[in-house]
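Step one of this worksheet: look at the structure below.
The complex is shown incomplete by one protein chain, all other protein chains being positioned as in the whole.
The first chain written gets the first letter, and so on, giving A and B; residue counts start at 1 in each chain.
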Amino acid sequence: MNTANPHTDRSAPLLSLDGIGKRFGGTIALSNIHWSIQPGELHCLVGENGSGKSTLIKILAGVHTPDTGGTITFDGVRHTRLTPQEAKALGIQVIFQDLSLFPNLTVLENIAIDLELDSPLRLPPRRAMRDAAKEALASLDADLPLDVRVGSLSVAQRQLVAICRGLATNARILFMDEPTASLTRHEVELLLSTVRRLKEMGVAVVFVSHRLEEVVEVADHVTVLRDGHKVGTYPANEINEHRLTELMTGESILHEVNARQLEDRRPALEVRGATRTDEFEDVSFTLHAGEILSIIGLLGAGRTELALSLFGMTRLQRGEILLNGEPLHLKSNQDAIEAGIAYVSEDRLSLGVNLKQPISDNVAITVLDRLAGALGLVSPRSRSQLAEEWVERLGIRAANVAAAVQTLSGGNQQRVVLAKWLATNPKVLILDSPTVGVDVRNKQGIYDVVRELASEGVAILLISDEVPEVYFHSDRILHMRDGRIAGEFTPGVASDHALSEALYA
Amino acid sequence: MHSLAGYIFKRNESALVVAVLLTVIVFSLSSPYFLTIPNFVNLIEAWSVTTILAAGAFVVLVSGGIDISFTATVAATQYLAATLMARHGYPPALALGLSAALGIAMGSINALLTHYLRVVSIIVTIATGSIYYALLIFITNAEEIYNLPDWWSNRAASFKFELASGDTVRITMSIMVMVVVVLMTHHLMNRTRIGRQVYALGGNPEAASRIGIGVLRVQLLAYGYLGFLSFVAGFIQASRVQQAVPTAMAGQELNVLAVAILGGASLVGGLGSVGGVVLAVLFLAMLQNGLTLVGVSSYFFGVVIGLAILVSISMTSLADKHAHRWHRPRANR
Partner (left out) sequence: MNRSSPNADGGARLTAQLDSMIAALRQGTSNIVGLILLLAVLVAVFSILMPSTFPRATSLQSMMFQIPELGLLSLAMSIALISGGINLAVIATANLSGLLMAWILTGVMPADASGFELGLWVVGAFAAGLVLSIVVGVVTGLLVAFLGVHPILVTLGTMTLLHGLAIYFTRGRTISGFPDAVIAISNETVLGIPVSFLVFTLIVVLAHVLLTRTELGVRIHMIGSNLEATRYSGVNTRRVQVWVYVLSSVLCWLAAVIMMSRFNSAGADIAQSYLLITVLAAVLGGIDPYGGFGRVAGLFVALWILQVIASGFNLLNVSPHLGLASWGLILILVMAVKRVAASFNVFPKAGSRQRNAKPATISQSPEDSQ
């Protein structure tokens, strides 16, 4: 439920942008942006990759200089550009997704680091630092030990430290990039109550987020950017995620239920009583050939842990897995791959792709033995050819397959990952949060690929935390919570609202 | 029980304290001479040069870099000071000042190249180390300088004590300078702002530049400090043998680095303490001394250090794995 206040006084904005634009060489990143935010407002910025969100934030943080003609007005004072020092002095603080903390320094030092920056040889003002840190923590009603290394804290606690650091430098406006990406539901609640305190203090908060359900729920206003232009600013209680998606992409996306009744219900993967202490318990389900079965759950539900066991990366302590009726004894993921199970990791950048290596080797890595020719050699040519076949089949937009994977967009990178797994001819394909960091447009492409695979008889296990993703693209949905299967839903029979409610209950 | 062992070996310093204590116990039981003050003073003194260098190497490691060229700096600064004083009659203050400046300059060049070439520091310092060393030998012809001024000798500048037992103990210049260096490094790293910035840079280089830490400035400090300590070490080393020998420290870089790393300085930066370095030196010094007293051939000592390194890294790694087993896995992205 949206408890936002849509009647915030718009007559005295804290920060406003007029006619801000930015070109990088031939590319227009931002064009004619007019935007403003009030003190104490929670504003969400949404837009696809390439819409200009990052550029906008970096201009405000002083990292980029806007093109001439635009102005930034802060507290009534006009600027044509900001340097990083000016931005900080004004109170503009950006918390990037990696939080920019020092894991080897203490909470105290991280919060008060600003006080340690000048006068290199002088003593750090320990007393003043401790006072500043305590004050920041107190204002948020937060309870963190000051002398603990930040590296040993959880993500949610680190986020608190990052926010306190902003406060210690008298932040007036706080930008947070994907702040809820790694938080459990409970931690999101805590973050939101912290944000409420900030609002009470008159600090404006801007979330950049792709989690549209959340955005609509917590924000006062939402601004949509598309291709460098501002599409509009909307009070959050007058808009929903479907409309936001349409505005972000410029297209009307019809969501239809695609669940199918399968005649040939031959079980492909059977899981019985799967248990791993502290991860998941007594999980049982049957995945049929040609079926798209989703497992939906929030962070901490044990979905990825379960997937890793099915993929052989970890061992089950109790229970068994059967593939096409035969029990599997997986000692490693190599066994799983040989049996015909493939796993697309949720962490594409670190575990899915090998960013600096070429597309060709990224695709071929899973099937090098099958490519081996005379004398057991695997020629560079055969690897490239394999990659090219998949580039064509999956519609990967790449100049050539010798390019590094990091030159591709997120959606295309994910297709490379799909390619390497499809090359193994899997019987079961496990997709773990496959569309994170992928544009709405590209998401659809991936769903199409998945549906085609299913129609060819591959059994698909789709793991996700997004209701629309699972509701409109799978045949059956299992809800996982706290390591157990908590319920089963059939799209079309149960409503997506019912699913949402169960998920967030 | 598991977590106690895990805790001990996870904190490098605690593991070292245990190691030092064990060594003391084992060797004092094996040899009556071990736990005596003259012996202890001797063994510390033998490692004074290494300690001074390890303190400097430690600072660079904390900043996230590795410097392999410092032995050339030791030799160069030592030679310069010796030549200026012995051959050209420069007053000591001037000669030492110039040599210190040379050391700092050589370190600073490493910092500048690492920063502007954007190449990992180990490679840069391999290159500069070769250049420095080769130029030094070329210019000096590897000749040794014997006639150092009288005061530049370990024995001359020292304090003598008579103990109750009748033994004489000599606190030499090496020991005094070593203690000063250790204290100075501790103060620099823990009690100055730039010292904390060195830790910050090592802990998260991107964040450090983002929040306004002058990365080049910190690097200049770290590598320059190592250069300065290389000068100090060279001075002390010459005072012990009373000659300046350009080739004396050749090939010792990895040994010094091993000491710093054993002492807890992580290769990725941001971790470690001077105390750890001191403990590591103590441990190795006592080990070497004890083994000698017990009659083990000094030729065996290399084997011992090698095993110590392997055991130490194995323990730390196993402790890390243990720590994770009891930790509830989270899907942290």
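Here is the rule we use: a residue touches a chain if its C-beta (ideal position, glycine included) is under 8 Å from a C-beta of that chain, and two chains touch if they have at least 3 such contacts.
What you see is a predicted model; the values in this text were computed from it and never measured.
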Contacting the left-out chain in the complete assembly, out of A:152, A:284, A:379 or A:490: A:379
Contacting the left-out chain in the complete assembly, out of B:113, B:188, B:201 or B:248: B:113
Candidates A:401, A:431 or A:503 - the one touching the absent chain: A:401
Residues belonging to chain A that touch the chain removed from view: 24-27, 29, 49-52, 54-55, 58, 63, 96-98, 177, 228, 313, 332-334, 337, 343, 345, 349-358, 360-361, 364-366, 368-369, 372, 376-381, 383-385, 388, 392-395, 399-404, 406-410, 420, 424, 437, 448-449, 452
Contacts of chain B with the absent chain, listed as residue ranges: 68, 113, 116-120, 122-124, 126-131, 133-135, 137-138, 206, 210, 250-251, 254-255, 257-258, 261, 267, 297, 299-307, 309-310, 313-314, 316-318, 320-321
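In this text, only the chains that are shown with their structure count from here on.
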Approximate Å spacing (C-alpha centroids) for the pair chain A, chain B: 45
For the chain A and chain B complex, residues of the former touching the latter: 84-85, 88, 96, 98, 100-105, 109, 113-114, 116-124, 154-155, 181-182, 278-279, 299-300, 303-305, 346-347
Sites on chain B touched by chain A in the complex: 191-194, 196-197, 199-200, 202-204, 206-208, 210-213, 217, 221, 270-271, 328-333
